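Working notes for the structure below.
One protein chain is absent from this view; the other protein chains keep their places.
A, B and C are the chain letters, set down in written order, and residue numbers restart from 1 in every chain.
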Amino acid sequence: MRFFSDNAAAAHPKVIEAIAASNRLDTAYDGDGWSARLDRAFSDLFETDVRALWVTTGTAANCLALAALCPAYGAIVCHKDAHIENDEAGAPGFFTGGAKLMLVDGPGAKVTPDAIAAACDRVRKDVHQVQPAAISITNATEYGLAYSATEVAAVGALARERGLGLHMDGARFANAIVSSGASPADVTWRAGVDALSFGFVKNGGLNAEALILFKPELADAVAVRRKRAGHLLSKGRMLAAQILAMLENDLWLENARAANAAAQMLATAAPARLVYPVEANEVFLKVSAEEAAGLRAQGFDFYDWGVGEIRLVTSWDQQGTEVERLAAAIAAL
Amino acid sequence: MRFFSDNAAAAHPKVIEAIAASNRLDTAYDGDGWSARLDRAFSDLFETDVRALWVTTGTAANCLALAALCPAYGAIVCHKDAHIENDEAGAPGFFTGGAKLMLVDGPGAKVTPDAIAAACDRVRKDVHQVQPAAISITNATEYGLAYSATEVAAVGALARERGLGLHMDGARFANAIVSSGASPADVTWRAGVDALSFGFVKNGGLNAEALILFKPELADAVAVRRKRAGHLLSKGRMLAAQILAMLENDLWLENARAANAAAQMLATAAPARLVYPVEANEVFLKVSAEEAAGLRAQGFDFYDWGVGEIRLVTSWDQQGTEVERLAAAIAAL
Amino acid sequence: MRFFSDNAAAAHPKVIEAIAASNRLDTAYDGDGWSARLDRAFSDLFETDVRALWVTTGTAANCLALAALCPAYGAIVCHKDAHIENDEAGAPGFFTGGAKLMLVDGPGAKVTPDAIAAACDRVRKDVHQVQPAAISITNATEYGLAYSATEVAAVGALARERGLGLHMDGARFANAIVSSGASPADVTWRAGVDALSFGFVKNGGLNAEALILFKPELADAVAVRRKRAGHLLSKGRMLAAQILAMLENDLWLENARAANAAAQMLATAAPARLVYPVEANEVFLKVSAEEAAGLRAQGFDFYDWGVGEIRLVTSWDQQGTEVERLAAAIAAL
Partner (left out) sequence: MRFFSDNAAAAHPKVIEAIAASNRLDTAYDGDGWSARLDRAFSDLFETDVRALWVTTGTAANCLALAALCPAYGAIVCHKDAHIENDEAGAPGFFTGGAKLMLVDGPGAKVTPDAIAAACDRVRKDVHQVQPAAISITNATEYGLAYSATEVAAVGALARERGLGLHMDGARFANAIVSSGASPADVTWRAGVDALSFGFVKNGGLNAEALILFKPELADAVAVRRKRAGHLLSKGRMLAAQILAMLENDLWLENARAANAAAQMLATAAPARLVYPVEANEVFLKVSAEEAAGLRAQGFDFYDWGVGEIRLVTSWDQQGTEVERLAAAIAAL
């Protein structure tokens, strides 16, 4: 019973169906009928005109966005535990041409305006030090916390004040939206977000993520960079179709609700062990090495997350029984 | 009736089936059971130990290979009509960190040892001029010609003599193999090829290509670069499964035979109009603007290819009737 | 007697004096009193407000300018014989992050609007092909031709019409100005030039070139890139002092006149052998291998320049006697 990560789950059957349904001749790349519907679909969802481009990975979405917001000689402020810092093999440096990540700290991988301001203020305003050009926040964070619209707006206000671009890594955007109850618009562009990596793969998609540009004028250059990075698939319709299937009837929200609910069930089993509040589909627990071994002996797979802590991630398709059994096992520790 | 390109065709039903069949929980990225079988499958096919990595586009395959074979300060010799020069948005420069393409000419986009040697000999051996580090050839070429094993071996001998890496862009490798009758081994590593972009997408795949490394020691760094370029998909098993489906029972050859046969039917219709011999699934015809308009009026879609020439590309799934009708229409011009 | 190149000549004594005179404590980098005078000095010379940055090489000046005018995913149109294409080790690709040079042809390494337009028109307007973003011309050209203000203005008009930046490599700008009689303003910004690499080293400087930005708003980012490329010297005052010495009393023009006059003396010796008109300080002659050997036997050093041609470059300090002897030797061939 795997609680390693949501990124290895199966794709939702409707996604597979959508792929099969789009499996007929059409124009290549993103000239097809499915891709053509993305801008409209996301503009409706976000209540403003956006440009939406499919890509196959969150790393590609994140780094294409960052390259649009930060020059090669600039810096991107992010949390020290951010995925772009720790788990993308230096991709931000590759896509931007050498930009630097400027790390800040904060509980639960959440980034606050104060932390950003302090980091920026430490930079001398001269040519010797790399100047910040953008901020990247992750929502839900790497520790499963959801930003409120107010929190993002505070970061956004700082970004505007300092002339910095603002990117949101939304690998688990759906889980965050379900958790915070914020409208997609309020927690993104209305709060100052310029670009959003809208994740689907961890939430029932197969291999399609969406990069949402709230500044449509950025889109043409991003489209060029997408091609240049080898990310313009010739049968793009099968990516677009996946995304449209996820949006249809709010499947993306339905899946996220299922994953979040599973996480809540685990959280409820041992509230005293929680390292962070559970606001999305990740549960971090204080568990001794012996206890962890005990859980594994019962067939549960998960990552250790530092000394004396474990990470449990629930997925849209996690069997109720599995989750119940794990909750019981945790409660029984 | 579309004869624009083979890259927009539907995926083969067995590919879709394979995706669906692999749509269950497994280890993420390339840690799954399907990905684990690729090295073996391609090592069997090529009769030597290779490393095989899935990627989603030919551009990614080509440029990851080039980055492995050419330093940022080197040059890659290729044909002036090569896909990497004309249709990849400068991706070789991006992946390598600024390497240069050194262009040679030759009929039918075929690259000869003489042309390569002449280009290299024009370079002064000093630090002011960019020194060649690799060669890239396309098989089948951008004009639909297939290299014989002997021809590749001549290029390979020159590459070894001059200390250059050798890459083969095999976006239509299957069509070339079917046409030349060469064994995959003979036309690649036995002829000196270090890395092959083995295309599936134009031949019935959905979104999986294979990068074959005949120097297995290159693979670890390529795997890092793949991740760094955002090309390490989390549900990679659905790419590996596609490729395995294409290899099973030689589906890749069956599909290529169908496409090549369709091209031959068109070629036979008007041999005097052929710009190049038809050796794969592309047909270049001398056709006046009026004649082209006439064909289009009958419902046939295709690209003009310079003045007075058109390009027709056949696909694995091209309806016999469609091809017969186009052949008849050409014959009737 | 060396006619290899003007880049190996001695520096003018006044330049050495200026270095010695600036050899006292001052603020580091470009915060010193000499550097502070550059903007004003060049603004006066060019009759408009410019920003002027010292660098130590023409390659640095050229490529910092190109990085300011062309994104990593763009192309720079230049002559196939341009220094940036042939003699800078791929530096444009390095400084821009992978931009491409789009080569045009034309007699004497001169670039015409027609050639540029034709090159640009061959590019499909899609994401698959690298789109032109800038033009770079060399004045005097690599074959010693000087652009008239009208010629540059024609290129400049095209640049504006197509939205392209315009850079002038002026490694031998002084020689061109002396030859064409154009005002520095007329042949640069009034003709549409955005950035000029203003060469001094080939003309009596030691190791200081000036990068002139006619769009002052480009300067701050260029200054950052200069530092980032390791080109911000801590004792920059000794570069600025060199440049100021060259500008004082028009030493730069005086030196160029001397070099150009020497070239004219050589040209006059054998007008029928000239490959190009001699408009600066380079002389290209049709000379057989035997004749070249004969000249060398008399102690003259120079480069062969293709089959049956030689290149002779004169310097500001070339001894009258040396030049007279070479002229006589040529006449006597």
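Assume contacts are C-beta pairs under 8 Å (C-beta built on N, C-alpha and C of every residue); 3 or more make two chains touch, one makes a residue touch a chain.
Everything numeric in this text was worked out from a predicted model, so none of it was measured.
Within the full complex, the residue among A:Y73, A:Y147 or A:F173 touching the omitted chain is A:Y73. Contact with the undisplayed chain is limited, among C:A52, C:I116, C:A154 or C:L206, to C:L206. Of the listed residues C:V224, C:I243, C:V278 or C:A292, the one in contact with the hidden chain in the full complex is C:V224.
Among the residues C:A89, C:A115 or C:L333, only C:A89 touches the chain that is left out of the figure.
In the full complex, subunit A touches the hidden chain at residues 72-73, 75, 86-90, 93-94, 96-100, 127-130. By the touch criterion stated above, the residues of subunit B touching the omitted chain are 71-73, 97-98, 127-128, 131, 221, 223-228, 232. Counting the whole complex, the residues of subunit C in touch with the unshown chain are 2, 4-5, 7-11, 16, 19-20, 23-28, 55-57, 59-61, 63-64, 88-91, 94-95, 201-202, 206-207, 224, 227-235, 238-239, 317.
Heads up, the rule we're going with is that only the chains that are shown with their structure count from here on.
Most remote chain with respect to subunit B, judged by CA-atom centres, is C. Ranked by the number of C-beta pairs in contact, the top chain pair here is A-B. One inter-chain figure worth recording: subunit B and subunit C are separated by 42 Å, centre to centre, where each centre is the mean of the chain's CA atoms. Per-chain CA centroids place subunit A at a distance of 34 Å from subunit B.
Annotation for subunit B: residues touching 2 or more other chains are 88-90, 94.
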